[in-house]
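As you look at this complex, bear in mind that one protein chain is not there, while each of the others sits in place.
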Amino acid sequence: MVTPVYLVVSLLGIAFALGILGKPLRKVAGVITLATMAFASYISVSWFMGLWFGEQSAAMVFTAGFRPPFSINLLMGFEEAFFLSLVNLAGLFGTLFLYRTLMKSGVNAFVILLILIMGLNVIIMTRDLFNLFVFMEISSIATAGIIILNPHQKTISAGFKYMLATGIVAGILLLGIIFFYHFTGTLNLDDTIRVNIEAWKGITVALFFILIAVIVELKPFPANGWGLDVYESVPGGIGMLISTASASAMLYVVYKLLPIAPPVFFQILTTIGIGTFFFSNLLALKQTHPNRLLGYSSVGQIGLITGVIGLSHFLGNQFGLIAASLLISHYLAKAGLFWISGILNKTHIREWSVIRQNRLLLFLFSLFVFLLLGFPPFPAFYGKWELIMQLAGSGQFFWLGAILVASLLEGVYLFRWLGYAMKLEAPAGEPLRVGWNQYIPLGIFGLATFVTGYYATHLSSYGSLINLIPLAFALGFFLIDFLPVYIKNTLAIAGMGFYFYYLYPDLNGFDMVFSAIFLVGGILTLLAGYAYKGKRIGFYPTALMMFAGLIGLVEAKTTLEFFFAWEVMTAGSYFLIIRGKKSMEHALSYMLFSLGGAYLILAGFSLASIGQSTIVLDILATAPLYAPLIFILLAIGFMTKTASIGLHIWLPGAHAEAETDVSPMVSSILLKAGVFGLIILIIRMGEQHLGSLSILYILSWIGAITAVLGNLMAAFQEDAKRLLAYSSIGVLGYILFGLALFSHLGWLAAIAIAVTHFLFKALLFLAIGGVVWRLKTKEMYRMGGLITRMPFTFISVLIGIIVLAGIPPLSGFAGKWIFTNAVIEKEWFFQGALISFAGIIAFLYCFRLIHTIFLGQLKDEHRKVNEAPFWILAPQYIILIIVMVFSVLPNSLLHPIGEMLKPYFPDGALTWQGQYATSIFGYWNGTWVMYVVVAIFLLVFLWLWFMNRKAYRVKQFNIVFAAERPFRPETTHFAYNFFAPYKKAIGFLAEPGVTRFWGHVSEGSHAIAELIRRIYSGNGQVYLFQIMAFIVVVYLISFGGF
Amino acid sequence: MHWFSLEYIAMNLGFLLILIGLWGIITRKNILRIIISFSLFDTGTHIVIVAIGYIRNRTAPILDTLALQKDTASKIVDPLPQALVLTAIVIGLGVTALLLVYAMKLFETKKTLDIHRFNDLKW
Amino acid sequence: MIYLIISIVLGIIILIMAFIALYHRNLKVAILSAGVVSLFASILYLLLDAPDVALTEAAIGSGLTTIIFFYVLNKIQRNDAEK
Partner (left out) sequence: MLRNSLFLIVLAAFAVIAFTLVNAWHPAESLSPVAEHYATNGPTEVGAANLVTAVVVTYRGFDTLGEVTILFVTAAIIGFFLSLFHSESPEQTDRLMPASEILSTASKLLIPFMLVLGIYVFVNGHLTPGGGFQGGAIIASAFVLLLLADPLSKLNHRIIAMVESVSGVAFVLIGLLGIFLAGGFLDNRILDLGTFGALLSAGVIPLLYIFIGLKVGSELTNIIGHLQQTQKNR
C-alpha cells in the first residue's frame, strides 16, 4: 500500500513542477495533471478497498518524524479513505471534463486544480487543528481561483464575495483554534485534552468558534448567499468540483471534529442541517437558473447530511450506511447534473429542452434526478429508508416530518425541471456538442449509480432480500432500445408471461387476483403495442419498470420490499405518463402526489416498525403504538394512487393525455396498486378508531363522495378520454367504499369491481383510444356517426359501457347487487344512497360515449376513416370474451373471490347453488338475469330501429339560430355541453374546488419562497452580515444567552 | 489592575482591531476600504495570537546565549503561537493580494468600487 | 513599566490609525494608515518577545501589502481618470 503522504507529495510536487512548463507545453501539463490525479485516486481507492475488506489497518503518517502532539500527523482510516476517494475521483473526472477549457486557460489552471485537490486531501487527513486551518485556506483560495477560470463580471463578483466570506470565517476559526490551544495546551485532535474546570466556559466558546466556522463553510441557510452566488456564476464543470469535492471534504471536517464537540452541538447541527435542507428546497421552487438551482439543491443535500450527523445518536449502527448512501447519491447526482449543465450551458431551466437532441444526456439527466430523490435501486433509497425508520424508532417525529416535507419540495422542482426538458419546445440554437472527455466522466458516474445501488442493497440489513430480477429485466430494455417495436413487444410479453407462470404456483388469495390484473392485464394492454411502428424509444424500459414495481407489490413480504416496489412503479409510470403530447403538467402533478403519498407510506411504515423486531408487512397488525395514525398515513398514501376525492386532481389529465395503450395501463392497472395497498392495510389493521369515530366509516364517506363527484365530473366532460378518466375516479370510489364496509359482501363487491373495472376500463380506453388514433382528436363534438366506419370498436364500447354502468346483465350488475346487500347489512344507508346515485349518474356519461361518438351523422372529414388497427382491437375482443364469461357465469368470478375472503370474513358469505347466489337478503341468478335483459334489450332496440326511420335529420353545426358566425363552432354542436341543464342544477358539485385548493397550496409555497429568497440580495456585505448574525444567533440558541 | 499589563493590552487591542475590521468590512461601501478593513481584522487576530503565547518576564525563544540553553522551558515565551502567526501573516498576504486583484478586476467591469453595485447575482 | 506605557501609546495610535484607515476620505491616506497599523503592531510584537513575528509583520504586513495596495489603487485611479 502506498503511504498516504504520497497523496500530498505527488499532487503538490507536480503542481510546483508544472511551473517550469511554459505555454507551449500545455498539453504535457494537462496529461501530467490527469496522471497525477489518477495516481492520487488510485492511492485513496486502494486504501479504501484495503480497509473495507480488512486487509489493511488504519495508518498514521507522522510528519517530521515526531509523534503528535509535537508535530502534525495525518490519519488514513476507513472514513478518511472513503472521503479521499470521493475527492480524488471528483478531481480526476472533473479535470477530465474541464480538460478543453483548462487547456485554453493554460498551465496555471492545472496548477490551481491540483492544489485545490491537494488541499482537500490534507483537510480530510490532518489531525492538527492549525494545519486544518492552513489547508482550508489553501482550498478556499484555490476555489476562488477556479471560480474565475471563466472570467466574467459575474464570476468575479461572486469570487470576491466568496473570498470575503471565507476570509472572515477563517479569521473566526483561527481565533477559536488559538484559544483552544491556550485552554488545552494542544492543537492535536488525538491528544488527550486536559481541561481544568475554570477554563470550561472558555473552551466551549473556543470550540464554538471552531465548529461554527466549519459549519458556515458548509453554507447553511441563511448564511449562504455567497455560496449560492458562486454556484450560479460558475460553469457546470467547476460547480461540480465545489459541490462534490469541496463540500464532501468540509462535511468530513465537521464529522471529524465531533469527538471534541460539546453534546449540545449535536442539536445545533441537526437544526442547522435540516433547516438548511428544508429552506434550500423551498427557495429553490422559484429558481429558474439551472446552476443556481443545483446550488440550492447542493446546499440542501449537504444540510441533510449535516443533520444526519447531528442525529447520529438516534441512528445507531445504521448511521454509517445512512450518511454514506446520502452522500454518495448527492455526490454522483450533483456531479452528473452539474456536468450536464456545463454541456448545455443554458441560463433558464426551460431551455434545457435542447437536451433532447442527445438521448443519452436525457437518460442521464433523469437518472441523476431519480438518484438524488432517493428512488430505488439507488443508494439514497436505503439511506432515506433507514433514516426514517431510525428516526421514528427514536421518537424524532419533528425531524422525520421536516425531512419528508423538504424531500417533497425537492421533488417539485426537480420533476418540473425534468418535465421541461422532456416536453418543452426546444429553442433554436447550435447543436449540442459533447466531447469524449465529457462523455467518459458522465458515463462512469452514470454507471456508478447502479454499482453503488447494488452495494447499498447488499449493505442494507433487509435490502438484500429484495427481488431485483424484474427491475433488471426492465432496465435491460434500455440496452436493446434500438430494436424495432415488435421485437421488444414480443420480448416484453414473453417476459411477463414467463414471470406469471413462474409465480403462479405460489399465488393464492389476493395475490392471485392482483398479479393476474397486473401481469395478465399488462400483457393484454401490451398487445396493442404491436400497432406502433418504429422503435418507440423509452417506452418498454419504463413500462416494464412499472410492471416490475406492480408485481413487486404482490411479492413483497416486508415493508421495505413493498416500498421499494411502490417507488419503482411510481418511477416507471411517471415516464409512461409523460410520454403523452400535453402531459408535462399532468405528469408533474402525478409525480408530486405519488411522492407525497410515498412519503406518507414511508412515515406510516416507520411508525409501525417502532418496537418491533422485524419489518415484515404483518407488523402493521401488531403495531403497539400510534395504530390509528399509522392507518391514516398509509390510507392517505394509498389513496393518492386510487385518486380519492381531494387527491384526484392529477388523474384526469394524466390518463387522458397518455398514449393509446398507456391510458389503459395507467387507468385500469396502475390504479389497482392503491387498491392492493388498501387491502393489505385494512386486512392487517382492521377497524381503527379516532376517538369514537371509526376511520373506516370516514373512508366509506370518502368513497361515496368520490364515486358521486367522479361520475358527475365525467358527465360534464367534452373530451372522450378525460370522461373515461373521471369515470375511473368514480369507480375507484365504489371500491374504496366496498373496502370500507369491511365485511364479506363489501369486499366481495370491491374486489369484483376491481376486476371488472380492469376489464371494462381497458376495453373502453383501448376502444376510444382507437377512435382517437384514427381521428386525431379527443373532442367528442368532432366525432359522430362512427358506427358505420368503426363497427367493431362500437361493439366494444357498447359492451364496455354496459358493464361500466352496472347495467344488467353483464358483470357490473353483480357488483351492484352485492353492494346493495352489503350496505343493508352494514346499515350505512346515506353512503349507500350516494353510491346508488353515483350509479345513476354513470348512465349519463355512458350514454354520451355511445351517442356522441358513434351515433348521429358522420362528419365529412371522417367518411374515409378506417376501423381501428387490428392490434388495438385484438385485446379488446379478448377482454370482451372474458367479460361475457363473467357475465353469463358470474359465479366463475364471484365464487373464487368469496372463497378467498372466507378466511378473513367467515360471516355473511353468499351461498352458491349452480348459478344461484343467495345472501341473507335475497337470491339472484346471473344466467337468468342475462336472458331477461337480452330480451328487453332486443325489444327496445327493434323499437328504436323502427322509430329511427322517421327521424328528422339535423345538421350538426346548426347555425340557423345564430345571428353571427359563431366564435366557437363547437357551441353550436348539438352534442356539446349536452347536460347543460344538469350542470345548472348540480354542476356546483363538479366545480374544481379541490384543484383550486392545491393551486393555492402551490402558489402559497411559491410566494413564501419568493419572499424568503429576498434575503439573498446579491450584496456581499449583506451576506457577511448574515454570517455574523447567524453566528451570534446560533451562539445565543446553543448557550441560552451570553 | 491586571488589565494594565502588556498582554492584556495587546489582547484587548487585538480584539478591538478585529471588531473595527468587521465593522469596516460590513459598513464601508468602497471595495478597497473593505479590503483595508479586512487586513485590519487580520492584524487583530495576529496580535491576539501573539498575546496568547506571551509569558511575562521571559525572553524570546531564540537560544543565542548559553544561559538560555539551560532550563530553557522556564525562560522563554511560547514559540508555538509565534510560529503560527508567521504562517497566518503570510496567508493573510495571499488573501489580501488576491482580494485586491479581484477588486481591480471588479473596477474594470463596472468602473466603480461601490460594492452595492455588484449585485447582479441574487435570489 | 516603560513597556507598559509604550504599549498603551502604541495601542492608542493603532486604534486611531485604524479609524483613519476606515474613515479618511483619501484612499491613499487610508492605505498608509493601515500600513502604519501593521508597523506599530510589529513594534508591539517586539515588546511581546516575538522578534520573528515582528520582522515578518514589518516586511510583509506593512511593506509588501501596502505596496500591493498602492499598485492596485494606482491602476484604478488611472482607469478612473481615463473615464
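Chains: A, B and C, in written order; residue numbering restarts at 1 for each.
Just so we're on the same page, a residue touches a chain if its C-beta (ideal position, glycine included) is under 8 Å from a C-beta of that chain, and two chains touch if they have at least 3 such contacts.
These numbers were taken from a predicted model, which means no experiment stands behind them.
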Among the chains in view, which touch the chain not shown?
-> A, B, C
Which listed residue (A:K161, A:H182 or A:K346) would be found touching the missing chain in the intact complex?
-> A:H182
Cross-chain touch to the chain not pictured, restricted to B:I34, B:I49 or B:M104, is B:M104
For chain A, residues touching the missing partner are 3, 5, 8-9, 12-13, 15-20, 22, 61-66, 69-72, 105-106, 108-109, 111-112, 115, 118-119, 122, 128, 130-131, 134-135, 137-138, 141-142, 144-145, 148, 151, 175, 179, 181-183, 185-187, 198-199, 201-203, 205-206, 209, 1022, 1025, 1028-1029, 1031-1032, 1035-1036, 1042
Extract the touching residues of chain B with respect to the undisplayed chain.
-> 5, 7-8, 11-12, 15, 18-19, 22-23, 26-27, 52-56, 60-64, 69, 72-74, 76, 78-80, 82-84, 86-87, 89-91, 93-95, 97-98, 101, 104-105, 108
Had the left-out chain been drawn, it would touch chain C at residues 51-52, 54-56, 59-60, 63-64, 67-68, 71-72, 74-75, 78-79, 82
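As a convention for this text, only the chains that are shown with their structure count from here on.
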Just curious, how far off is chain C from chain A if you go by their C-alpha centres, in Å?
-> 59
At least two other chains touched by the same residue of chain C: list those residues.
-> none
In chain B, the residues touching two or more other chains are 103
Complex interface listing, chain B residues touching chain C | 4-7, 9-10, 12-13, 16-17, 20-21, 23-24, 28, 30, 32-33, 35-37, 39-40, 43, 46-47, 50-51, 53-54, 58-62, 76-77, 82, 85-86, 89-90, 92-93, 96-97, 100-101, 103-104, 107-108, 111, 113
Touch list for chain C against partner chain B, complex | 3-4, 7-8, 11, 14-15, 18-19, 21-22, 27, 30-31, 34, 37-38, 41, 44-45, 47-53, 56-57, 60-61, 64-65, 68-69, 72-73, 75-76, 79-80, 83
Partner chain A, residues of chain B touching it in the complex | 18, 22, 25-27, 31, 34, 38, 41-42, 45, 48-49, 52, 80-81, 84, 87-88, 91, 94-95, 98-99, 102-103, 105-106, 109-110, 115-116, 118-123
